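First the structure, then my questions, so here it is.
Every protein chain but one is kept in place in this view of the complex.
Moving on to chain A:
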């Protein structure tokens, strides 16, 4: 009987079509917004005030499975999307035309564009980071440049000066690698490891002083902390534990065995404004980083409606706006699809108003109503799939549960009891054949 139970739970874990959280990315000058949900890229051009359908004149394949990673280049000219369909698509953001489709051997978990927009890097599910040069001909293949040993890479970011590439993984590690001038030959020189998280690392964000002389790195993870690192030396400068802040939330219902993890982080470049999303928390937590004192402090929670647990955040420093999205793909039931079988997402925006123009740290935050959203109904229609997304509470509750389960399955280390390990040994396949 016990064996039956184990088999069952294992086959449940083996389900590979896990729910993928909806992602949001905003152009650095806020000229366009992208929501990725399932295999769909929903683009809204804010400057032209119109919905855009990304096109591939080269005839490459479109995304056919969940998109797991999206990224704008720092100058905003390029955009990259990649995911479970093992293709990476690189888009020109002026026309939203695809300029390159790259094949990966494995599913992709992270994608990034180098600061000079010459290279696109992506991480596959075995923890290998590959690079594609955009300089050369169309047919250049991706080459591996570094590897986290068979660990899922959860986040990959270039340092603001472009000299380093930071990769975070499920094995609690953050690796800082020198990004060489000839990156196609591999990135073998490790500058440092930032070690201190006591659970998986889920997200990274670089911050730096205005003259760029001192850059630091922020990370969030499954231990419900945000940590500040001197990434050149790998030393941990500050740990901001958020268990109390997350625990005191009246609105959120903490379920038993519920893992509270920081799932997403974004920061203004000077660190004065940090926004994080937390597993099962209906809203966004705001923090602030003091680059001189090297501290991170909790500022406040911005709570949203009960069923709204953001799956992705994007901060546009210049416009003082935080874009958030919630949604999921691959749901087993059709909970999150409306009649047209379109995947539902919900977009919410927090606007920050400086109280005092001279003091960059004091801000008022306001959650925008749907009527106040830039781009208005047209934008919501394009990005959410419908206008009355707020009414679909049950659907979003299902999405939140699915995203939570998939995160658990992917990130939490499997811990087997001694008895279970013994049982698994006894049931080894090679032994079965012999007997």
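Rule of thumb we're sticking to: contacts are C-beta pairs under 8 Å (C-beta built on N, C-alpha and C of every residue); 3 or more make two chains touch, one makes a residue touch a chain; residues count from 1.
Following the convention adopted for this analysis, contacts and distances are computed from a predicted model.
Its record in UniProt calls the unshown chain "tRNA (guanine-N(7)-)-methyltransferase", which is the match among "Cyclin-like protein", "ER membrane protein complex subunit 2", "tRNA (guanine-N(7)-)-methyltransferase" or "[RNA-polymerase]-subunit kinase".
Residue in contact with the omitted chain (choice from A:42, A:107 or A:173): A:173. Of the candidate positions A:32, A:192, A:264 or A:329, contact with the unshown chain belongs to A:192.
Of the candidate positions A:66, A:121 or A:151, contact with the unshown chain belongs to A:151.
For chain A, the residues touching the chain absent from view are 126, 128, 144, 146-147, 149-151, 171-173, 177-178, 180-182, 185-186, 188-190, 192-193, 195-198, 234, 413-416, 421.
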